[in-house]
Every structure is written in structure tokens, then in C-alpha cells.
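One protein chain omitted, others in place.
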Amino acid sequence: MDIGIVGGSGYGGAEMLRLLGGHPTFRVRTVAAGSNAGQTLASVFPHLAGSALADTVLAPSEADALAGCDLVFLATPHEVSMALTPALLDGGAAVVDLSGAFRLDVDTFEAAYRMPHTAPALAPAAYGLPELFRAETAGARLVASPGCYPTASLLALAPLAGLIDPCSVAIVGMSGTSGAGKSLRDDLHVTHAIANVGAYGAPMHRHGPEIARAWSSILGEAVPLTFVPHLVPMARGLVCTVTASLRAGTHTDQVHAAYTKAYADEPFVTVLSEGAWPQTAHVSGGNGAQVGFAIDATAGRVVASCAIDNLVKGAAGQALQSANLILGVPEGAGLTAAGTYP
Amino acid sequence: MDIGIVGGSGYGGAEMLRLLGGHPTFRVRTVAAGSNAGQTLASVFPHLAGSALADTVLAPSEADALAGCDLVFLATPHEVSMALTPALLDGGAAVVDLSGAFRLDVDTFEAAYRMPHTAPALAPAAYGLPELFRAETAGARLVASPGCYPTASLLALAPLAGLIDPCSVAIVGMSGTSGAGKSLRDDLHVTHAIANVGAYGAPMHRHGPEIARAWSSILGEAVPLTFVPHLVPMARGLVCTVTASLRAGTHTDQVHAAYTKAYADEPFVTVLSEGAWPQTAHVSGGNGAQVGFAIDATAGRVVASCAIDNLVKGAAGQALQSANLILGVPEGAGLTAAGTYP
Amino acid sequence: MDIGIVGGSGYGGAEMLRLLGGHPTFRVRTVAAGSNAGQTLASVFPHLAGSALADTVLAPSEADALAGCDLVFLATPHEVSMALTPALLDGGAAVVDLSGAFRLDVDTFEAAYRMPHTAPALAPAAYGLPELFRAETAGARLVASPGCYPTASLLALAPLAGLIDPCSVAIVGMSGTSGAGKSLRDDLHVTHAIANVGAYGAPMHRHGPEIARAWSSILGEAVPLTFVPHLVPMARGLVCTVTASLRAGTHTDQVHAAYTKAYADEPFVTVLSEGAWPQTAHVSGGNGAQVGFAIDATAGRVVASCAIDNLVKGAAGQALQSANLILGVPEGAGLTAAGTYP
Partner (left out) sequence: MDIGIVGGSGYGGAEMLRLLGGHPTFRVRTVAAGSNAGQTLASVFPHLAGSALADTVLAPSEADALAGCDLVFLATPHEVSMALTPALLDGGAAVVDLSGAFRLDVDTFEAAYRMPHTAPALAPAAYGLPELFRAETAGARLVASPGCYPTASLLALAPLAGLIDPCSVAIVGMSGTSGAGKSLRDDLHVTHAIANVGAYGAPMHRHGPEIARAWSSILGEAVPLTFVPHLVPMARGLVCTVTASLRAGTHTDQVHAAYTKAYADEPFVTVLSEGAWPQTAHVSGGNGAQVGFAIDATAGRVVASCAIDNLVKGAAGQALQSANLILGVPEGAGLTAAGTYP
């Protein structure tokens, strides 16, 4: 099957290229980029200098350049995704969008992203978190692939539905620096960031409403939650730690059973034994997620934490899971739970 | 004044030596250590090879070796602190203990530390967090210097008393690796830890009851809270981020006023403008704490975060603040809010 | 073809498992380990918790346990490699040894490794650096896979034969911490090593004579050289930078031509344009090597530098290249030059 990638000069695009290089049936037909169009992949990504992709010339980010693709991954800014998607769908391609363009309803999008939605008929799209929303993903032509923080947060949180006070959820996220993108900023200068930890963006970070929407969807009622992201000094990896109040009378066994039931058949999610905590080093480079939990009996709360690689399960890997579902190949094709270690 | 340090071969002891080197009136009389007694400081700490302290021979960790000291810092394991403190006090020295031995009432200590308290008459001692408990610190002969997480947590949390639901507090901590000590463990091997983030120890980490006790003391009633620490890949620095439910009708202005009032006259605490978040890189090597906060109006919560250097304001620096108070010299002697940058 | 791995509980073994997971025709039949025999891979390597290999039980490091393997990778200590290899060869398996056991002649081995050689009839074996010694590798039943520093050093140095004074070579190496193995040591504690650089082991590091032997072999005469390794704070990646005196009258064009000629047909080696320098970040996770050089006309020297991933091209990846050659499958099967980025 012929695949297109738009936004091939960012980290998400590079990771998608890496994963597709090992896919048994997908073939990369076109790699497109905005300002880097016309350049070779090796000139944009020095790590590709010796690879078979080195001399691939980046096409422009236009629907015509992607004609003939069965499926297109958009690793593009929100506004580019909104501009390209209608034409790509009209042209017959399925679309998996890694931006925030189609994850929210139009009103919430416009409030959180502070821009008008230019393809409102398509929002919200199917939410491509297969472990929680597999059916809607498999049947879609347009999938909004979740953000990195929402992926980890929801994998930790979803099994708790029915066991906790829905409005009591607070989430603290910790992300490696690749989550902040390639742009040059003082706070991302290596000398500042190499030994630094701090919160940022809270409480209005765009991933907050995205988590809240999916959580509300699981519950069947709209509930707010609080999300506070932090940047930590490593290139890859992300942890979200959730605290919530247990409903009176909830036992540890019920919590344990909920996690076990949720993920027993999920090859990419590992549930740790109670009190063992997930580590980003154990999922780096792979599509796996590790989930841990414990009960704080004194305070009547549950603590749950999930670790993923923000560029794989939090971006390119999960998008590939959705693409596999859409195109009817095995969901795990081209993906492994285990990545590189160390 | 003559000062003793016990536990001079750990990170806390090394940092204490560094700070005392710049103190105008304190003189280090004795440096003692357990298993390293008889060795020189340079053999234990290669960074001291070229310093005036290089040839100082470590005394044994015994009260007799510390005779003549006006004040002794204990940077020792809990059981050593319990064993030494009564004799040191009897000998006329004041004691600032950096271990957990005297921070809790005896029952809570024995539950959290899983050992019997061997000096129960002295626990709990004055809690040496001067910005919140200055009077009790200044008048004490024995001060329990707070843990690193409790220091950051309480500086972020204390001004919120009266504005939040007291039982709604959840705290997520992120500490640099020096907080885990010098012992050799698989999870502290550089190859594992250099690009890794994960929770640990929750929900039974010993600093949880310590934070709860001080928070309850501020409120005048016993309330539980949830605390989840994480290890992050940097040598120094610590952030605690607090979430709590605002009392109905609480306005941002009241929160802002509470922080301003609490710390307006505190030279070591800087309150950032709303929505700016503290960074560990900005307090590294110094005794300063930076505090930030924001209101999550949708969820009705306040988020507050505090960054410190875990070895300075979270350990040796704060202990020196207490010692200054006890001995009647200016509280900030030998200390600066600003450390090294970058 | 059926493959065995001995030493599957170290970093080299883990990386070999990762690479073999993507190999088109090799099948892992047995994974053996010394002290971890009887445990599952998931209990030794938490990153494998969610993988298909999780429940694989480690066999003992004995030849019988490996019966039926077409080829065995030894990622074992030198003494274990010496003990196992004769029986494995006798049993009909080919062997690719990642230890230092068979890289040197017996006398040099015994001086450098300070132990007697217990399989002297087999030393030295074919030296499995295909880009420089392909013919001897392809025809061997026992291959000594090169050390990480020698791989990078020789890829930078070999093309200069005939252009430089053979005795003028000095090499400075910089390795990520995974090169130091998993054992617990004070200098590998994360708090010490996370922001530290220093030399170690020089001038008697075992990789010095290994580089010298291969360099002498290329020249056809025995020449000494100086090698100084350094540890740098990252988990993976290795650079060796070579300086040597140019023969009088040597022009830049000749140096450039030598590198181009040496590696024009080598898919895993990229020669950068003069004055561009290789970066470990551009080869991390892949089997590629990047080589750069420049002429210091004032001093009459050439500077050449090579970057590799110490665990891939410097260990498991290169061993797989050799195995592919031995078993007659395409040399690059299961390998890519480009790894993960960032």
C-alpha cells in the first residue's frame, strides 16, 4: 500500500519514516514538507545521510503531490492539517492526522488553539487511541491521532471509570524535550535545559481539554480535570501521573481487576504489579506503554502512572497503529512494544 | 563559633562544608563520619583535593569526638541521629538534624520508618523551616531540618491555608538524583538513569507523612494528603507541584495576595507572577526557592509549584538557616538566594 | 537459520535481541546467560516486559544448551568465550565472539588482559570489521568482533595508510556510559557521571593493542600508537578522533580521495565533506558510521574522526554483519544505517 507523509522534516515525521522502514506491506510513496520542500531528506536530517532515504527529495505540502497515496500521515501544524485534509479525503486517501486539528469539537478547538477552524465539518474525527477507541478508529477515513500527554494520561485513567469521583482527577505530566519541537527558544537551549525541570503552559495547555474530552466521552458526561505538564531533561520519553479520589468502599482488588481487564489483550500495554512504577527508559524507542498504580488508603485516593515514548506511542507509532486498523492489516505491523535499551 | 558536622562523607555533609567555607563567623571544628572515619576528606571527596580541607581527617561519629562544638549538624542516617543527639544535647551543643529522626511524632515515625524510635523524648523537635516556623526554630536546642520534598511542598502549599479544601491536596514531586544518596543501585546506574523518568516509593514515601504533619499543624486539624515522588535525570534540583480544590468563591486576587503576604519579607523565597513557573536551573547551588501558581477556573483548582536545590534549601542551606537562628547570627549568614548559573 | 546468544543479560545481548527481532531469516533459538540462567528475559530486562520475548527463559551458558544452533553470538566475558568456543565449533556452530578473547595473538592477549589464554589454538581469529577485512570474515567459522573504540578508530584511520607517518598516530576516544557495562561502581553512579567527563584506563586500555594490531596488519609492519579513552555523559554513542603527521607533500585531494575510495561502496559508512565532523546523535541506534577529516596545514597533520553507536556498529550490529557474511545472507540483513533520531 502506498503511503504519504506530510511534515517529514519534524521529529514526528522522522519517526514515522523510521517505523515505516520496517513495515511489511506499507511503502512510502511521497514525503512532503513545507519550508523544506525541494531539499533532500539527508540535508534536513543528518542521521539519514547513510540511509536508503538520503536522496529522497521532499515534495511540497500540497494535495496534488500526494495523489495516489492510499493513506497520508499529517505531521503538520494544525492549520496545515485543516487546509490539506478535505482535499486528501476527496482524493480518496485515508488520513491520520498527528496535529490537534481534529481532536476536539470546533468550539473547544477554537478556544484552546486560538484560531478559527477551517474544516469544521470534519471535527471531531475518530480519536485514534486504539486501546480505548478501537472500533471508531478502524472504521474511519480520518483519524485524529492523540497527543502525547493525552495518550499516557488516558491509558492510566480510563480503567478507573466507575471507581473514582469523576471530577477529582488531577494529572501531572513530565515530557522529554522532543515534545517541544525543533524550534529555537531560550528555554530549549541545551545549556539551560540540560539540568532543569519545571512546569510550563499550565493550566491552559491544549492537551488539558483533549484529555478532558476523552475522559468525558468514556464517562458519558462532561467533567473537568486539571493537567500540569513539566519539561524534564531527556530527549525522549513521557510520564503522566494521575491522582483521583476513590469512591467510598472501593477495594484495591477492584482497581487491580479494572487494569487487568482493560489491558489483558493489549500487546502494547503492560500493567505492572501494584506499587511498581513505570519508567520511560523501559519504553524508549518502542510502541509500548507501561502502567502502574497504587492505593493511598489514608487519603482515599488512587495514584496511577503511565510511561510511553512520546514520539512512538505518543505520536508516530500510535498513528501507525491507526493506519494499520484503517487499511486492514494487523494492528501491530511494523511496531514492537520493546524499543532500544539502554 | 565552633561547629561540628557528622556524616561528612555524604552529599549533605559535603554541601554543608561548602557553605560553612563562606560563613563569616562559624568555624568547622570537627568533621565526623561513620565508616569513613580515619580517612581524609580528599580521599572521600575528590573535589576537595585542592582545597584547604583536603587533609582534614574524619573523626568517628561519637559524641566525645564533638566535644566543644557550639552546634552540631547531623547529616546521618536516622538511627545514628537518634543515638547521638541525646549525648550531644547533654554535652551542651545545639543540634540541627538533617535526618528524619525528629521530624515526626514517635508513632508516625515508627510506622513510616519501620524502626523503633530510640530517643522518643525528643520527638518531634522544632521543625526547621524558618519561613513557616521561625519562632519555634529560633528558640530550639534541637531542630529537625525538613526533608527536601517537604520543603518545596510546604512553601508552595502553606499560603493556601484557608483558601482551599484542606483534604483535596495532591502533590507530585520531581527530584534530581542526588536526593537518592550515594549508595550503588541498579536504578541509579548512570546508563539506566541518565535518560529516565519514573515515579518511585509512592504512596508510602516517608516524606508524605512529614508534609501532612506540617500541613495539619498549619491548619490546626489533622488532614491527609497524597504525595508521589519521581526521579528525574539531573544531579541537583527539585520541584513539587501541588493541586488542590479552591473553596467556592475564591478569587485569583486572594490567592495572589496570600502568596505575596506570605513571602514579601522572605529573602530566600521569590513569588513569580501568575502563570510563570519555577525552574530548578534558577535556584541551583543557592538557598533560594521560587514559587509559582495559577488558577484552573474550569476545574476549580489552584496549581502551585516550588523549585529548590534539594541539597541547599532542601538540606544543608536550610539547616544553616536554622543554625544561624539558634546561635543568634543573621539568618542569611553564609547563604545566598542565587546559586550557580548555568 | 537458528541462532544462539550467550550473554543475553548484558547490553550487548539485549541489543542483539533487538536487531535479530527484525532479521528476515535468522531465528533466535536459544538465549543463554550465566548468573541469570533460569530467569525470564522480562525479569532481567524490564523493557522487554511487553514483548514477545518476555517469557523466554534464559538457558545456562553451556555448549549443550546451544546444540542445534547454526551460529552463536557470544556476548560474554573473555574467559567464558575462551571456555565455550572450542565446544561450539566442534558441535558444528559458527561463532561470532564479541569479547576480546580472540582479537589478539596469545602473547598480546595475555599481557593486555592479564589472564592466561585457555584456547590458544584459536587466537587470533578472523577480525570481523567487514569494511576493512571482509574476505577473512566471510570465510571464517570463528570471528572476533571488534571492540567499540577499535571500530571507530580504524574506520577513521585505515584510509590514511600510505599518506601518514605510520608511527605518528594518537587517538582520543569518547564513549557513552553503556560502554562501561552494567556493573555498579562509584564512578558510574548517575549523580557522579551525569555531568562529568574524564579520561580513564590510559595508556594501557585493552583497546590500544587491538587498534595497533589491526593498524599494523593494514600496513604490513608492526607500529605502536597511543590511545586515550574518555567517558562522556550519554548512554550510547562513541567518537574516536585521530591525529597523525602527513607525509611531506601530501595534498588534501589525496586524503579526500583515499576516504572516498575506501567507503564509496560501503552502505554503513558515510564520509562527510572536509571540515564537517561526525556527531554521535546522527548514528544512534543504527549500524552506520560517519567519518570526517580535515588537514591542519600549519602542523602538517591530518585530523580524522569517526562516530558510531557503541552498541550497534561498535558491538551487536557489526557482529550481525559478520554473521550475515558467514551464513551467506545479504550483509545488511536486519540492519539499517539510520537509527533513532532524536
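Every chain is named by a letter (A, B and C) in the order it is written, and numbering of its residues begins at 1.
Methods note: contacts are C-beta pairs under 8 Å (C-beta built on N, C-alpha and C of every residue); 3 or more make two chains touch, one makes a residue touch a chain.
Being a predicted model, the structure only gives us computed values, none of them experimental.
S.K.: Check the whole complex and report which displayed chains the hidden chain contacts.
M.R.: Counting the whole assembly, the omitted chain is in touch with A, B, C.
S.K.: Tell me which residue among C:141, C:182 or C:230 touches the hidden chain in the full complex.
M.R.: From the options C:141, C:182 or C:230, the contact with the absent chain belongs to C:230.
S.K.: Which residue among C:54, C:195 or C:219 touches the omitted chain?
M.R.: C:195
S.K.: Among C:78, C:117 or C:301, exactly one should touch the missing chain; which is it?
M.R.: Reading the full complex, the residue touching the unseen chain is C:301.
S.K.: Of A:140, A:218, A:235 or A:335, which sits in contact with the chain we cannot see?
M.R.: Missing-chain contact among the listed residues: A:235.
S.K.: For subunit C, which residues touch the unseen chain?
M.R.: So the residues of subunit C touching the missing chain come out as 167, 170, 172, 174, 176, 191-200, 202-203, 224-226, 228, 230, 232-237, 239, 241, 243, 277-281, 284, 292, 294-296, 298-301, 303, 305, 307, 342.
S.K.: To test your reading of the contact rule: which positions on subunit A touch the chain that is missing from view?
M.R.: 11, 176-178, 180, 182, 184-186, 188-195, 233-235
S.K.: Spell out, residue by residue, where the missing chain touches subunit B.
M.R.: Considering the whole complex, subunit B reaches the absent chain at 11, 14-15, 18, 21-22, 45-51, 53, 178, 195, 235-236, 267-270, 272, 279, 281-286, 288, 290, 336-342.
In this section, only the chains that are shown with their structure count from here on.
S.K.: Tell me the shape of the graph of touching chains, choosing from line, ring, star, complete and other.
M.R.: The chain contacts form a complete graph, every chain touching every other.
S.K.: Call it same or different for subunit A and subunit C: same when shared residue numbers make up over half of all numbers used at their interface.
M.R.: same
S.K.: For subunit A and subunit C, let me know how many angstrom lie between their CA-based centres, rounded off.
M.R.: 36
S.K.: Return the residues of subunit B touching two or more other chains; collapse runs of consecutive numbers into ranges.
M.R.: 176, 191-195, 233-235
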